[in-house]
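Yeah, one chain of the complex is gone here, protein chain that is, but the others are all in their spots.
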């Protein structure tokens, strides 16, 4: 399998940014038409299936909630001027607000207003999913201009009714039924890094994988956060054991360093693959331990599933001030950062695809490399580029107990060097893939 | 179980110092009436049983020795003046000296005199348990004043005869038969840190535990060093498998930092509990590895028993000059140090009591914390104080394979935070105690 993307990374970064720009205006929430509209656009990129799960469906300890749809919302002053206007930014309405149509004094209204006082230009993002309520979010500067004496007309023209939870699923079959799970959430309105960046990355990873031979089956989930992964896990409980590797994509477009958060297992193959790829990347990428907080890895790594699913991000969500504010906008995510995240994730998937375990067919003493064109002084291109050492490492450790990643780690060499050496040896029939991986022996 | 001592630590420190002061004048040895008198005083504090084991009893490779009792001892000069007088300090006589009544020149006498030349004011403490002998200890300054020409009258009015070895045992039953062993030695005469401090700490831990609900049965041993623990182990060999945790208390009243010496196993639950409590204490406490020297942990950790028994102390015995001299007196131990040792040991016992293993009753995905009053923005006191993270850690790792201490270590949070979170979750029936601990799974 060769995992060369169809376009060079920088072009892909621009394409991803363009997709984000197209999705940015839509008012998404955990349910409702914003999610449907979003998935509809994504279907123009990858042929994903759209699933609808009825409100009230029991999913483990949770219940699929009502569907929320909003047409308009505003606060008008006495002059009938919209001093808060949903049409200007969908962040102005607390997500999942119940319908309201009422006049009230500022004092009463203020209980329903949210600002970020130390970032007076920014509108915060608020939700009220599991407690019926309503509210507006606005810039603190804007709030300062409200006059105390005025009565305000408050309108949230929304519906909160039985309907469905909507999510998208795209399955790209491989030569085996073993799966790689790639999950992102689609429940945020006009916020770019959290999490349109993850959506765009998932779409472009799917497109890149489409044209390639795949050992693994890839399952892409575009789901509302928390309730979406819980719903999917509940409906697909029997299928879960097929998942061999997985990654949650979240916040992958900001300018910070790439961060990988390990799965609960801590030393799963996907954890080691990310650590290896990041070790050999040219920047300050970071690997952090699992903790039971963050994105949907919380559900995938709950003790009843304990899946080998990590989380790829750049700056962790609680470590940048733009998080969950209007400042997480189209300028906050860059083509370069998106392309870099794409490149690293695709390199990891490529490593997992190619991380086979071989058996040395000549395990007693070294084979003669010279007569196979693999001897340093007399050999061909591969041996001239690599030297003998990677070949000798692969031969020495291909005892059925070491995958190529195991060998790369012990040899302290990049995976692609070890992989190239293995291919050269396989061509000479000096090694062949083991039917049982290393785990079978451990 | 709530392990709040009846008094605040500083008051307990003063009480412990007072008990030490009451025991200080008694001339103890490995056998004899000094031990009986000491145990009699302790019975005024805790209702301990007194055991008598006859001289000559075979205990593993050893034999219970003769009983030693002393009435008086002195060295008189030609004028009949007592130049060494047992009545002034019981350290003046080498412990276990055979009876003597004799006149002799200074040259001959000197073979039986012991001093500490580089600490000329201090009287050393000497014993001669396993070789019949006699001797006197005195300050080096005092020896300098002895006149060479004089004949001296030497008297040790002691008996060394078949009798008994005496020890005290106090068993405080818990709801299970699993035991915590707390052992201290009672064989030293007028020495405070070594080891009246350990005796006082054992007594006050016993008093504190009396009024509390206990999972474990606590067994307190007040025994002569070495021969006492060997005798007890020999007589109680069948009972030993009940001991789940244990600690030897020795030298816990000096001003040095608290030191915990690990059991032979090195990673027993008691070892990890001490390490955890000391990590979160506010000073320079030290954890050191096991070595087969020191106090009665030598016997408890002999390979035929290999019990999980460590040793709690402050400055290790061979690292302070006052050790085994008259300078280990009532001024050398302080109420504050005693109270601090008490507090740390009781915190460890409390941790062991509460270190349960739970099973998440909702292991597939996270449960809804909000509807149980445990969601950050809407929850009650516990969640406001702790935040969600400790709850999520407990839920995530309560798979039957992790005790609360395991969880605290992985979460890098204090045990009491994890314990509080577990209690809140248990009240909501989200977790319940596992009948099998984590060790059953490992």
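As written, the chain order gives the labels A and B, with residue 1 at the start of each chain.
In this text, a residue touches a chain if its C-beta (ideal position, glycine included) is under 8 Å from a C-beta of that chain, and two chains touch if they have at least 3 such contacts.
These figures come from a predicted structure and were not determined experimentally.
Touching the missing chain, out of A:238, A:364 or A:381, is residue A:364.
Only one of the listed residues, A:85, A:157, A:336 or A:399, touches the absent chain: A:399.
Here one chain is not drawn; of B:24, B:45 or B:305, the residue touching it is B:305.
Although one chain is not displayed, chain A still touches it through residues 360, 362-368, 370-371, 375, 378, 388-389, 392-393, 395-399, 411. Although one chain is not drawn, its touching partners on chain B can still be listed: residues 59-62, 130-131, 226, 229-230, 233-234, 237, 264, 291-293, 298-299, 301-306.
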